[in-house]
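A single protein chain has been removed from this complex, and every other one stays in its place.
Then we have chain A:
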């Protein structure tokens, strides 16, 4: 079922939580709403669910599920499944009763027979690999298991749209990773339309078909994870999607200077701020004629596929982060307190005046 939002806005008192928003989500898509807290992503999700009402202004917004206008439809009749960050399980009911809830509250005419309910609940519990815990109470389960119960409960009513509000936010890193993969799998298998909220860029990029990046109640960019990472629409998106190093200084005659550091760049004269990703910083023992950016290593963290190195210098307002391959790390014999020279491989600038259009990227 596709979801179309047209002109959806929301005020809480005098503060505007959402500026008027248009959004099209295709059938079968898995879409992530990504943004910092207060960006309006949860409000948007709750409006789609019908747990919150959009503003009724002179030009009221519209929400369509397929061809069905659900703008004024109550949450209980929207045929959605909603998964909450803190599970919101019914604590006085067993796992079985929690999952069966949506089926047992159906009107007598539409309610399946008790045998059918039983079969369906066990099928769902099997899917979330919890059939052996059917008689337990939520308090006896781990966080990851509780979230799986809550997902099974949401799926029991066969929703057309599955909405998840920071579904993995309260879980530890390892369980989160596992559930993420499992949700993606489930989504592909059952082929419903899903929208989930997250503040974790890695989660959004890994899980989504498309990501909606939000800030301050506005949509900043809607794109596939790949496009989003390669061609961010503006500085906010670029900075939000990963670690960023800032290089600020004055350019004159094609040389950017900042304290005792300098670097040849092909830019007009004036004050400039350039942004680099950690993997775009190369480290050497000697300066080149092109660049002289002396730095000192203050921390080394050899965890993961690459070694993360923290760099400081007098001419830097904030420390830089560089990632080095393990082989280079051994080759350079890096250690804390060592003095090296940084060379930007690639950089971007987002001139402040016209944010959206004139993003420039260069290979140095």
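Rule of thumb we're sticking to: a contact is a pair of C-beta atoms (placed from the backbone, for glycine too) under 8 Å apart; a residue touches a chain by one contact, two chains touch by 3 or more; residues count from 1.
Methods note: contacts and distances are computed from a predicted model.
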| task | Just go with whichever of "Sulfate transport system permease protein CysT", "Peptide ABC transporter ATP-binding protein", "Long-chain fatty acid--CoA ligase" or "Isoquinoline 1-oxidoreductase subunit alpha" UniProt uses as the name of the absent chain. | result | "Sulfate transport system permease protein CysT"
| Hidden-chain contact residue, picked from the options A:65, A:82 or A:168 | A:82
| request: Quick one: say which of A:122, A:137, A:182 or A:229 touches the chain that got left out. | output: A:137
| field | Option from A:92, A:132, A:325 or A:345 whose C-beta touches the chain left out | value | A:92
| query | Can you name the residues of chain A that touch the chain not displayed here? | reply | 49, 51, 74-77, 80-82, 84, 86, 88-92, 101-102, 105-106, 136-140, 150, 153-154, 156-157
